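Here the complex is missing one protein chain, while the rest keep their positions.
Just so it is clear, A and B label the chains in written order, and each chain counts residues from 1 on its own.
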Amino acid sequence: MLQSKSFVKKTKQGRVVKVVREHYLRDDIYCGAPSCKVCDTSASRLSNSASTILIVDTNVVLHQIDLLENPAIDDVVVLSVVLEEVRNKNLSVFNRLKALCTNSLRKFFVFSNEHHKDTYVKEMVGESPNDRNDRAIRVAAHWYQSHLGENTQILLITNDRENKRRAVEEGISAETVESYVRSLGKPDLLDLVVLSSSADVNMEDVEDHRPSKKKVIYSEHKPMSEITSGLLCGIYHQGKFRVNRYNPFEAYVGSESIGDEIVIYGRANMNRAFDGDIVAVELLPQDQWHDGKSMIITEDEDDEEEDVHLAPSSADDAPRSVNPVQPTTESVPPVSNRPAGRVVGIIKRNWHSYCGSLEPMPMPAGNAGVAHALFVSKDRRIPKIRIQTRQLENLLDKRIIVAVDSWDCLSRYPSGHYVRTIGQIGDRDTESEVLLIENDINSRPFSTQVLACLPPLPWSLSSEDLANPNREDLRHLRVFSVDPPGCKDIDDALHCKPLGNGNFEVGVHIADVTNFVLPGTPLDEEASQRGTSVYLVERRIDMLPKPLTEDICSLRSDVERLAFSVIWEMTPDAEIVSTRFTKSAIKSCAALSYVEAQARMDDSRLIDPVTTDLRNLNTLAKIMRLRRIKRGALTLASPEVKFQIDTETHDPLDIGMYQIREANQMIEEFMLAANISVAEKILNHFPLCSLLRRHPSPTKEMLEPLLRTAAAIGLDLDVSSSKALADSLDRAVGEDPYFNKLIRILATRCMTQAVYFSSGDLSPSEFYHYGLAALLYTHFTSPIRRYADVIVHRLLAAALGIAKLPPIFQDGPQLTGIADNLNYRHRNAQMASRASVELHTLIYFRKRPTDTEARIVKIKSNGFIVFVPKFGIEGPVYLVPKGNNGSDWVVDEAHQRVTKVGTNIRYNILQTVKIHMEVVEPQPNRPKLQLTLI
Amino acid sequence: MTTMQRELRLSLNQTQRVRLQSALQQLEEMTSLASAITVVADTIPVNHEDSILKGHGTSDLNGEVVATLCGVVERVNKLVYVRAQRARYKPEVGDIIVGRVIEVAPKRWRLEINFSQDAVLMLSSMNLPDGLQRRRTAVDELNMRSIFVENDVICAEVRGFQHDGSLHLQARSQKYGKLERGMLLTVPAYLVKRRKQHFHHLENYGVDLILGSNGFIWVGEHVDMNGENHILADQVSREDMADKSCVGQVTQEVHERITPLEIRTHICRVANSVRVLSALGFNLTVEVIVDTVEASISLNTDIKDILAAEFYVQTAEREVQRRVSLSRKKG
Partner (left out) sequence: MEYVDSLTGFRLDGRRPNDMRQIRGEIGVVAKADGSALFEMGNTKVIAAIYGPREVQNKGQQANNQALVRCEYSMANFSTGDRTRRPKGDRRSTEISLVIRQTMEACILTHLMPHSQVILIEFLVHILLKFFMYFLPKICFLQIDIFVQVLQADGGTRSACINAATLALADAGIPMRDIVTSCSAGYLSSTPLLDLNYIEDSAGGPDVTVGILAKTDKVTLLQMDAKLPMDIFENVMQLAIEGCKAIAHYIRGVLLENTKQLECRRGI
């Protein structure tokens, strides 16, 4: 069965090493066609009646993946050589292809031609790897044809002319993508076909339509060999290209070789790089390093200015500080010492599909239906994309998805193709979907496989659950929950019982999700992929199916539920005497809202048992909170907004800051304590594979904007430690009550977000949670809406010896992968929530132009950025009309203020101003919120 | 297929390879003993009703007789044992062996004889140079080095195991003693069968051939059977050397006693024949060796070419013919 063939490969790892690997060729690889008489057909994927089987080449997959994903294309054989090439060239396309190949509804079959004894092709002398792979594809196609006989036609789909010619010579039928799609007779499919500029002859006349054909707009990218040698000798610098979210003409490349970020200004210097690409950058001569004094308004005529948006809540959301950290050296004022550069080559593309709409344009007259249009992405970091469509009038007022195919140096914009339509622009549902897609959030309903993992409904506590020796019956305890009003996924509940010795028994009961979500099931996979529930203004996208989220797991009142409990004995001084973890069965006696709980505590007439418990808990919580703050925990603030939504139209009725009550803090305190206790327990048992959460200490540079602002208003902040910062924040009391909160908001946005990590990946000193001033922290208390908590539940159960540790924890890299995915999902969920709030803010102000107070948070050369506390939004106010660069306003960096030349009109940072808010529509279908000074 | 080329690394061309393989194939077909072949951990089928004695190379595992060696199962009456091939020499009393002195110890010499331990030749178990039967004196003991020194090649007979487990040899005959003017070849011990005669005088070539049971084979210039003189003469010459330390005389004597070139080439031819046979894994009997030597002469094969591929293959083919004719005779 085994035939061995060794081949020699050279790899470069600093030096040249000859690698010899075995390569086994086998005769037990089957063709996947159910009609085949020779092969084992049990694993066949192709359809029974397939008269034509398609074999696609690598470039077809890479460029036409959108077409392949269309259900009209089926019975495709994907060769492993193609799969491998796709994997090396573009991982995201590879993942999509893989999904296609595993999707049982689609008839895609993977044939490992590289390991089949008849289709393995040895590289010939002087043959390039590409030619060799093309030959391998042809050999495989030929094998298929002779293997399956005359009844089935094997069609090789390739856009490579040479490959096609040779295939035909060798007696294989071959077609280009376009001619194949034409032969299917479905014109709408043609929009999905990517017309590559290089491949086809008969395409060239179409190409000529392009307006800017003759002009070279961008400089040619350097060949890869030159880039590698340039990188080696330090002329070029490699890094990830990140476009400024707030200014698409400015980008940064973090380079390890010079240890600093290289700034890239302007499209010409960006040289066709997209956000997220890995690029090679050449430094510009030092005299061309622009001063980073950031102009809000930028060079190009087709640009939009900064938008009004939700105030950022952490450093990750905030616009990057561009100001040089160098106010002292003013010898060469126009030159900053922040290196500037230009892109000379792109090492790895990060192209995917983008959401947006077409730029308004008149209908072309008398065309054969093919129109060229410019697509404008919702994401401002993405340049406009040129597409071809046959359904222009349909698409003009729609949100559509477009994928990028190529960008040659002759055209100003990249060219792409239409993928699909989402819906009407401006429609709330469409826009909501856009923001979900933009943040890579899966909002599809759960699949039947996932739903099959749910326990039968209606679910109730069974006697087996109670008979389980590991499950304690705590139904006699007076357990209650406190949550935001209308909360349906209640995942935590509390109890508090005075003990005979004057201590209290305090229990935190968390929904026992892992009892229902078993590792390795489709349900678990899905939840792990989703990572978290996403809360939008008008809807919630659940991590777990609704029956689990709202019923089976939710610790509602007066029903018996399974829980995972952390039970402490605490002294009246809130010192923890002992900690105990157990699975349990509870029966909540009340599901309170924060308002209710607060009202109960405040109403001194009430002396019912629940209220007493609440008061006891509150007393303990206050002590714990005080102690935590003493330890150095930061009390940070973020401007959370709350919408009141019309129940019928789902339009926002009112908007306001979220009010935090003592009850909130009480619950938060016990959740923190539970999380910390659990973190200690699991780390103790599994020092190498615990999932923890850490919050890195902010670096000096990150705190720089805060310090500058503080210095400008004469405030002295000590940032040497979290404790020092917390103390100095406490001292920062200004003349008005909101001052302190504002400073805290500014401080918060300097911090990065806390992240999940696997304890095996970092050293214990890095586990620290800066914001909470906790040595260890994890998430345990919300397993219904966060997958991290599910993992921690499993770890804790294993630590207690109740359950076995799932094998995934043995796999370090996989665990790291999970933690990374959780961080990614968590962040995306937050972005989506913010985007949703922004969307609703816009809808709200559309009908209600408002005058309100705002605070200046940042000074710019042509205006300033204000923060509107009442609505939690932030946006620019221009002092100089757009397009007028001869500003008579002078910025004073040291004091952070702008002064009008020759007058006494000046604006200081943190100053209160009156502004007018109004929705304007400068371009059709592109409404935006405008702030003007009154 | 693993071809056995233990000592010769040959580059066979295509035809030679085919010829060799067919020859070896024929040999294999001729001998039908597959059933008797056993390898380590194989169960040896025995009739449990007969009482059996488990011999060498067997052990007991849950009532089964299991081989601990690779080889051929031999049954002698009740005794079942495994005759191994490429193992070290297993001495039996009376075996004639060739060995090499590795140490001169008090009243004894130690010899390397391809056994797992060194063999001991006591001063008392060998005839003295003067040929008298008498008690060994301290003087004799002091003169031991004048008889054998380290690295001398000696022919002797296995006397038996002593109570302490050491193997003792004796050399109480004229035919035993030091071997000179020749070559020592080592071959796997299983290739030398025990026979009545281990000393051979190949008269055509003036060569002595001693097939030691331990796989050490001596090919040397023929020594007269009344070799007493020879040894004596040698002894005298040594004593002379010691006493007079007269260099000129010694060189003269050595010169006189130089082996003629013809004999030396014969020695080489015989030695190479032995080598080629042992490389092929054929039984080493004087007949086969002589046969091979004659063939090499009749084929006009150079001495060095005896070890080359062509003769190697021819030897294999000749062996096939030999065995065919043998079986015909029997038949």
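Assume a contact is a pair of C-beta atoms (placed from the backbone, for glycine too) under 8 Å apart; a residue touches a chain by one contact, two chains touch by 3 or more.
In this text the structure is predicted, and so the values were computed from the model without any measurement.
Engineer: Out of B:117, B:146 or B:259, which is the one that touches the chain we can't see?
Structural biologist: Of these options, the touching residue for the absent chain is B:117.
Engineer: Can you work out which residue in A:77, A:93, A:110 or A:898 touches the chain that's missing from view?
Structural biologist: That would be A:110, which touches the missing chain.
Engineer: Which of these, B:61, B:79, B:93 or B:297, touches the one chain of the complex that we don't see?
Structural biologist: B:61
Engineer: Touch as defined at the start, partner being the missing chain; which of A:429, A:811, A:853 or A:892 qualifies?
Structural biologist: That would be A:811, which touches the missing chain.
Engineer: So that we can see where the missing chain sits, which residues of subunit A does it touch?
Structural biologist: Residues touching the hidden chain, for subunit A, are 1-2, 4, 6, 15, 17-26, 80, 83, 98, 101-102, 110, 112, 114-115, 804-805, 807-808, 810-813.
Engineer: In the full complex, which bits of subunit B touch the chain not displayed? Write them out.
Structural biologist: 1-2, 4-7, 24, 27-28, 30-31, 33-34, 37-42, 57, 59, 61, 66, 68-72, 84-88, 105-106, 110, 116-118, 120, 162-166, 190-191, 280-283, 319, 323
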